[in-house]
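With one protein chain removed, the remaining protein chains of the complex are shown where they sit.
After this line comes chain A, so read on.
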């Protein structure tokens, strides 16, 4: 007789849960980000405390603040900052909530999105997640661990900001307000972490996932801008609108943050659902097969570069168009809003003949051009990414010269820069013309948008020069849009000196349609861009192709 023993079936306990291993992964993430997280926390806290300090220095007395409140009540001022409710009692605290909360929500969103993507989709894309998942690690462990760390980071940030601001002991900055102000940051960060949790399930590429989530951050900002200028409730569609609706340092209402928490929980549940439906490393869409042979266009270096860039160019172009349409739609309201107010006739006179809508549009143009420069940097660094991925080497081992290879990418970046500004200009022009009932705006605004081309070309030139000359530091090209954004945004609030504005290529572009068209700076910037690009191409011709 033979005795057979059967192993008992796996018990529920042995089976573990889809969260098994989360704790170990949390420690792993903290280890990997032991520098990154403290740097983000320190930078954001110091920005907040430093801004509050300079507000006190610049606007310490009531008359100063009243003046600021008046300039801020223009459509341009409201679009850039927050709801007009804060202007009623413009204490230093209210100034912080009004002017800084929207900007900081973007920054916190950036931090949270990048962190979630880095520890989920980027891990899958590189194949490292597969190694980890082959161990005793549950299906949702990566996502939960990433979200736990990001949520905790946001809570710590909230406490640091509250302590930093409360500790200043300024008039108008109460402890209860500081706590809510900090919590508003955490709420924004956690919502956008939830957004990223969903986008990383959708696309296979970490860059796409981050781009999609950051686009949501951008849409949230634009929605609240449109809502605050038009006073039409649109702000309630935006998480950034919610955190700004806390009236921190004024009435201190906490309940809008509940909306953010509820949305974050909902998003995370959706993310779990989506991730249960897909394979490790895969997106939601199954890969399809494609053409068996290359088209004639693909066999040409420029056609080839265009093929690699077209997804980014199309996606970003659509985003620019929508951005323009949104801003354009509030042009008419901006005009109406101020038409009957006498006080603004002086302001308009000061601007020099331009209408309120035109001055608003010219400010929006700078913002849209800086956003377009984000595309330019992403696209101009693409050849470096190709090199890093080991895909440049076999191409350069064909009869394609280095200069033609890098030059083809550059040509596509230049085409893309025109696409971006044309899309943004047409968007704001067409929707602005219809909201104002003035068809002459189309041409004016498209022209105003295209005037920023030389600034984008300088940005591209800097990126290409870095790729050619110091490839390892090519990511430094990000400084251009970042600096332009900081100078453009904080510079106006904190009154940076003029030379800081002049360091940015965007500072030299005539602000059409308000300013007169001056070709001298445009030509000078174009010449500079050409010199930078040629320098980059020549440097690339002389350097080795390194795959590391």
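Here is the rule we use: a contact is a pair of C-beta atoms (placed from the backbone, for glycine too) under 8 Å apart; a residue touches a chain by one contact, two chains touch by 3 or more; residues count from 1.
Rule of thumb we're sticking to: contacts and distances are computed from a predicted model.
Undergrad: Between "ABC-2 type transport system ATP-binding protein", "Pimeloyl-ACP methyl ester carboxylesterase", "RNA polymerase sigma factor" or "Small basic protein", which matches the UniProt record of the unshown chain?
TA: Not shown, but named in UniProt as "ABC-2 type transport system ATP-binding protein".
Undergrad: For the full complex, which residue in A:89, A:204, A:231 or A:515 touches the chain that was left out?
TA: Touches the omitted chain: A:204.
Undergrad: Which one touches the absent chain: A:66, A:136, A:269 or A:389?
TA: A:389
Undergrad: Where the complex has a chain not shown, which of A:131, A:171 or A:400 is the residue touching it?
TA: The single option touching the absent chain is A:400.
Undergrad: In the whole complex, not just what's shown, which of A:134, A:291 or A:520 touches the removed chain?
TA: Among A:134, A:291 or A:520, only A:291 touches the chain that is not shown.
Undergrad: Can you list, in ascending order, the chain A residues touching the missing chain?
TA: Interface residues of chain A facing the absent chain: 204-205, 287-294, 298-299, 301, 304, 307-308, 311, 389-391, 393-401, 544-546.
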